[in-house]
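Comments concern the structure below.
The complex is shown incomplete by one protein chain, all other protein chains being positioned as in the whole.
Up next is chain A:
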Amino acid sequence: MSVPAPSFDSYDSDDSVAITPSRPSTSRSPIKKSSPSHARVSSTQLSPSKVSMQTASNLSPHLQPFLEAQKRACLTALAKPPLLSSLSHDDDAVRADAVTFASIVNLLEGTIDRGEGNSCLVLGPRGSGKTRIVRETISQLTLSRTSEGNKSSSSAQKSASPIVVWLSGYAHTNDKLAMKEIGRQLVLQTGSKDLGIPDDNDRDSEDEFETDKGSAGLAHLNSILPPASHLSSIVTTLSSLPRPTIIILDAFDLFMGHARQALLYCLLDTVQNCRAGEGRQGVAVIGITSRVDCLNMLEKRVKSRFSHRIIRCSPPSNISAYMTLARAVLKTPLTDAEAKLIQDSDEDVSETSLLSWRTAWDRSIDELLDTREAQRVFKETFELVRDIGLLCRILTPALLELTPTSPWITPANFVSSARQQRAPDRFPFLSEFSYPCLSLMVAANHIHTGGHETLTFEHLFDTFSRATKQSSSVNVSLDGVSIGLQTLPREILFAAFEYLISIGIFKHSGTSSSSTARQFVRYRCEVDKKDIKAALDKKNHTQLKRWFSRAT
């Protein structure tokens, strides 16, 4: 930028369009010609002074500390994005989220307060926040129980905080491992090896155990498993534990692959036989899965014991909810503690500068999200996957790139980070590869065009040597040096070939025994023709380009 842009601060205090000449032509112009609805948004949210917000490239020194803090705040929020229901937005998606939340709470309250046996399945696509929502409910319930318990410790029996056992199908790949894990978590939470079954003052013992763990953690590694004889009957004793139990099965579908679905059968049987009263506690089993045909895979005897209560968890159902989430995360306010810290560390920073930072940042985010490029990215991403994790991954690099010299997220940054995170090039930097590697790729492409599905090194070398021969036969030279394709020794090509195998560009194809000589092992090339073409164009290697475009 040739015109030095004034600092943001001066521009914020003065509402006139101060630095319009220095505005890059790409940054805001599309907005002016956007659709009516878009124009409405712009007119209501943007004043003329904000137009060149993103062009105020340098941050004035007294605002710089806020940028780091803001980045930290936003990244922390991205690591744990807020639940849709927590955002004040009147929307179907939000309501659906709230309904899910409420139904899990209801279910668990039944188990905890009334000693019911409950089972349910939380079903939703990847990244829709299933685990998150279950965690939130349980922590909320535990919190409320603990506070209640503190208030009226005498009636602690009713409001005892539940024992929560987390199992994951990814880690506990068979029933034995799962049972051991149940045992371990029960011992840790009840505080005694006999699981506190005859005991009635379990809360104290748990506290003792908690304090104990820190000091002698290592010794406990051995002793936190209940006796092996106990282990086999551990599931059936769940309802006689001193406190209600919640068992969460993450990746529920993987538990169905265990032999005879024995664990599921036992768990669901215990749940079904759980009778309220009689001094017994409730048991709840919550399965979390993304597999829609999950129930069909259950064996008949297991299925009949399952309550068939399915709680659905859905990602944002429309784009406005999706964008609301992004806006909420990006506009995360600085915590008071952080703001205070900045103010303490720097005398120049005053209360007003915090305020001006706040408005400036929020305005820049509004501007960004209203640009046509950003909206397109959101729309495309939303139409591909509604995974909130992906949204967070797109926003992360864009935030990280902010520096005091370019303190606002530009649409260009946003688009490029979206491209890298959403559908990255499988082989980036193809054009940076050395000449032997590119020659091999071109040769592989010619072999593929010739109708061969697989290739061997001999074939590649043969193709390459033919090409060099053909190119050198055209007797054109420049300053006494032939300008044909440069010949390469076989060994160099073979080294390049092995390198390309190691980075996954050539992949084994079909069966090959270990006795096959290396130059005859069959491979296939994973790079597309158009990628090779783009790489050659970028590298601008005339000879290779000519060979590539020549029919063989």
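Just so we're on the same page, contacts are C-beta pairs under 8 Å (C-beta built on N, C-alpha and C of every residue); 3 or more make two chains touch, one makes a residue touch a chain; residues count from 1.
Here is the rule we use: contacts and distances are computed from a predicted model.
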The chain not rendered here carries, per UniProt and among "Copper transport protein", "Piwi domain protein", "Origin recognition complex subunit 5" or "AP-1 complex subunit gamma", the name "Origin recognition complex subunit 5"
Using the definition of touch stated at the top, determine which of A:Ala102, A:Leu143, A:Val474 or A:Ile492 touches the missing chain. A:Ile492
List the chain A residues touching the unshown chain? 71-72, 75-76, 78-79, 126, 131, 168, 170-173, 177, 180-181, 184, 213-214, 217-222, 224, 251, 254, 387, 389-390, 393, 396-397, 400-401, 417, 420-421, 424, 426-429, 432-436, 451-452, 456, 458-459, 462, 486, 488-489, 491-492, 494-495, 502-504, 513, 515-517, 519-520
